[in-house]
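Omission of a single protein chain aside, the complex is shown with its protein chains in their original locations.
In order of appearance the chains are A and B, and numbering begins at 1 in each one.
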Amino acid sequence: MRQAARTLTVETRGAGLTEITRAVSAWTAEQGMTTGVLTLFCRHTSASLLIQENADPDVARDLEDYFAGLAPESSAYRHQDEGPDDMPAHLRAALTQVQLSIPLIGGRLALGTWQGVYLFEHRREGSTREVALHLIGD
Amino acid sequence: MRQAARTLTVETRGAGLTEITRAVSAWTAEQGMTTGVLTLFCRHTSASLLIQENADPDVARDLEDYFAGLAPESSAYRHQDEGPDDMPAHLRAALTQVQLSIPLIGGRLALGTWQGVYLFEHRREGSTREVALHLIGD
Partner (left out) sequence: MRQAARTLTVETRGAGLTEITRAVSAWTAEQGMTTGVLTLFCRHTSASLLIQENADPDVARDLEDYFAGLAPESSAYRHQDEGPDDMPAHLRAALTQVQLSIPLIGGRLALGTWQGVYLFEHRREGSTREVALHLIGD
């Protein structure tokens, strides 16, 4: 049994989903393990992780609109110091996931046919985001 | 330290919660480990995993109604190709979890007294769903 760890850097260009499936799968494959668990951890409170359909790009746009409506900028929040888009960003992160663990079975991540892994940026402006990757197995 | 992996198949009969606690616990027990971590991973984008109370069946029905209302079919979604219940299904999956990790301590999963593990089907029609199980420990 052994472990591998790495920090994946993701550049975002504004609120929305950025697919990271390829980078995550490639790093995992490089470790040469057959069975294990990959843990992804988003090191931010205004961005999050999501597994969603990667076939029809409309799904990503509907997701973005939905969460923008569910935790809108227009609500009256106490926390305003970092701009009107910061508190909604925290809420959208709380409603989704900061962490995902994906089994590695038969040398492949156990993602379903239509599942892609996404970083979900919740701030208006793009930013440099870090996702910690950890793999354990053999 | 060792690992075990398996794909659990769950037949659903339409939108709603299907308890899988027994199947998951039984498979875990068969591996004969005392300490470890079990990871469950739902290989779909229109079904998800949930840990909830398994005492009063009304809780499951309230949960189903709640998520049906929070991400309704009646909203205007771009993504319509797979029917009017598909995009709401993606949203309900995004609001819950695609993955759960449960510690194994003293030979038992660390579930609380009232906690049951459920597969949450979000499509109207039932389907055959796969949950990847991975256990590491000794």
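The definition used in the following text is that a residue touches a chain if its C-beta (ideal position, glycine included) is under 8 Å from a C-beta of that chain, and two chains touch if they have at least 3 such contacts.
These numbers were taken from a predicted model, which means no experiment stands behind them.
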Of B:Ala15, B:Cys42, B:Leu63 or B:Ala89, the one touching the omitted chain in the full complex: B:Leu63
Where the missing chain touches chain B, by residue: 1, 35-37, 50-53, 56, 58-59, 61-63, 66-67, 70, 95-97, 100-105, 110-112, 114-115, 136-138
For chain A, the residues touching the chain missing from this view: 1-3, 5, 7, 37, 39, 41, 43-45, 70-71, 75, 77-79, 81, 87, 90-91, 93-95, 97-99, 101, 130, 132-134, 136
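Following the convention adopted for this analysis, only the chains that are shown with their structure count from here on.
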Euclidean distance of C-alpha centroids - chain A vs chain B, Å: 20
